[in-house]
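Missing here is one protein chain; the remaining ones are kept as they sit in the complex.
On to subunit A.
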Amino acid sequence: MRTSFVFSEVVTGLRRNVTMTIAMILTTAISLGLLGGGLLVVRMVDKMQANYAGKLEVSVLLTNDVSANDKDCTQQPCAGLRSQLEQTSGVETVVFQNRDEGFERFKRIFEAQPELLKLARPEAIPATFRVKLEDPERTDVIKQAFEGKPGVKGVDDQGKFLERFFEGLNGLRDVALILALIQAFAALLLISNTIQVSAFTRRVEVGIMRLVGATRWYTQLPFLIEAVVAGIIGAVSAVAGLVLFKAFFLDRITRNLTESGIIPPIGYLDILIVSPWLFLVAIVISATTGYVTLRLYVRL
């Protein structure tokens, strides 16, 4: 196999129908970019689940009266509630957090939003028992047992909130993947069309190649490589797009959430881990489409 020959054929082929090639690369890039985005969301959800799995707590919020008057939880009903919580089966630890501590924590979480801090008053933050369970799924037990008890304002289940949040993220992921699929279909048709056009413009060469006894591989390889090269350029653009998206958009809008540890940041490492998949998908799809097109539509 003369590589220089195949290579020069590929370059002329790509240059000869530049508009089609660009359309093919852009569609592939957008499709792969969306796929990459979807995969990043998957990674993020996984990380979050791992992050929160050990930390999920149920917060038992105390009434205003208790919050204001019982800073150390030594009086009733606070002390009684604590011992009841500690004796409930399945409870691992109970931590009391009074109003001032709660306010400090609030300030820490929202330190990036001074407007919000200006509005906040310690009086709005209730004293709280932060209850950690052995089985984070069994939050209902605490809710049923303590909601409505004297001194208890409410039971706040972080798990429920997170579930909704994960649902939102998973929805985002599904939308990205569906769009990626539609784009991939468009890319597929474009690849197929480009190869047909390319084979048509080169029909004299291909005719001569067949007549002088070039093998099927020799005649087809330039077309296949042409498609794969376009696919790889598409994948490179997709990865570049993800990096730019992270640097100029995602980092900005999620800075508060990531700094306060609510959601894990998407790092360049995550993009690096996702990108081999994009290349693999690009190569497999373009090569398969190319091969099938040559088989079905082009007589070589």
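Basically, contacts are C-beta pairs under 8 Å (C-beta built on N, C-alpha and C of every residue); 3 or more make two chains touch, one makes a residue touch a chain; residues count from 1.
The rule is short, and it goes like this: contacts and distances are computed from a predicted model.
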Per UniProt record, name of the chain withheld from view ["Fumarate reductase subunit C", "Na(+)/H(+) antiporter subunit D", "Cell division ATP-binding protein FtsE" or "Heme exporter protein C"]: "Cell division ATP-binding protein FtsE"
Full-complex contact with the absent chain, from A:G90, A:P150, A:G168 or A:G207: A:G207
Residues in subunit A touching the chain absent from view: 1-2, 5, 204-205, 207-216, 218-219
